[in-house]
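Here the complex is missing one protein chain, while the rest keep their positions.
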Amino acid sequence: MAAAFTSSPNRMELMKVRKRLALAEKGHDLLKDKMDALVMELFNTLKTIQKSRATAIEQLRKGYEAVSACMAVMGTFETMQAAEETKKEIQIEISERNIMGIEVPTVEIEETERNALTRGYSLHTTSSHLDTAAREMERAVKLLVELAELEVTALTLARELERTKRRVNALEYILIPRLQGAMNFIMMRLDEMERENFTRLKRIKAILEGRE
Amino acid sequence: MSYKIAVIGDPETVIGFSLAGVSHTHVYRDKNKALGQLEEFLNNREIGLILITHRVVESLGPEFHQVVGKKGLIPLVLKIPDKTGYSPEKDELSDLVRRSVGIEIPVKTEGE
Partner (left out) sequence: MEQVIKFELGRLNAHLPVKRISLKSALSASRPAVQGKNGNLHYFKREELKLLSKLLPESEWDKLQLPILIALESKLGRGAARISGEIEAKVIGKILQREATDNEIIVYRPELALIRRKLPTTTQYMFVW
């Protein structure tokens, strides 16, 4: 394996391998720092997600319940009609931010809750059930938007962490040991060559001396 | 940048979100129509967030991930329960966290 790295074991080659090893070790250390930071960022996000998920999903459940109640009391068709007439004005603000080169979203949303007069459906067909349904769903949307930011951030960070971990492992278990092996091989060969050279010189000397 | 929200789900889900003022909606009828609509929402630069029920995601199968995998940061996609409260046992985030960090961190909340 080590031999594959070196065509000829000489000092030049040794220097090259040393350089490559230094780069691999530097890369390994830095990516490990990045991994640590990513884990911390991910945990920070996960901590907020737990609560955010629970509240958003509970509010959505309330919303659906209110919509069902509304359909039962007002009729499915009338509820659909009102849904169609409702003003569709929800807007969200999305901007990006960077965590160690990883793009994640920042989402902001204005107050989603409106009052019965501004929603746009015609009031003579409506009941308080409709207002409740709309209000609960408006609240749910706000919480879901906030949750979306967290979920996407966590998924993005976790994917990057997985990638970085693979790189760190490849360096730690494949490239660095391989380069170390190559370096040891060259040093051993150089030592051997030096010893051979030494004995040869000695023999030459002996021959020369013996001749005299 | 300002964006709008889209929702894909069963009729009742869509009615609910329409009442809240969500502008782009699609009622699930069949897989191909929904995939086409999803792709359209993904390519619509006005849309910043797509809400889609877990049940629809399951009906779309692996094609869902193929279509969504091609997108950039925006629009965000969030899977939500429908009125039955359904969400799959397997949670994408928990799985990914377990794989990437190597430990179990509870993300999935009770009653979800």
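Going in written order, the chains are labelled A and B, and every chain counts its residues from 1.
As a working rule, a residue touches a chain if its C-beta (ideal position, glycine included) is under 8 Å from a C-beta of that chain, and two chains touch if they have at least 3 such contacts.
This is a predicted model, so every value here is computed, not measured.
Although it is not drawn here, the omitted chain touches the following shown chains in the complete assembly: A.
Shown as candidates are A:A56, A:L171 or A:I186; the residue that touches the absent chain is A:L171.
Screening A:T76, A:S95 or A:T199 against the full complex identifies A:S95 as the residue touching the chain left out. Although one chain is not drawn, its touching partners on chain A can still be listed: residues 20, 23-24, 26-27, 29-34, 36-37, 40-41, 43-44, 95-101, 103, 106, 167, 170-171, 174-175.
Here is the rule we use: only the chains that are shown with their structure count from here on.
Remark: chain A and chain B have CA centroids separated by 20 Å (rounded to whole angstrom). On chain B, the positions that touch chain A within their shared complex are 1-5, 11-23, 48-49, 51, 73-74, 76-78, 80-83, 85, 92-93, 96-97, 99-101, 105-112. Interface residues of chain A facing chain B in the complex, by the touch rule stated above, are 39, 42-43, 46, 49-50, 53-54, 57-58, 60-61, 63-65, 67-68, 71, 79-80, 82-84, 86-96, 103-105, 107, 112, 114, 119, 130, 133-134, 137-138, 140-141, 144-145, 147-149, 151-152, 154-155, 158-159, 161-162, 165.
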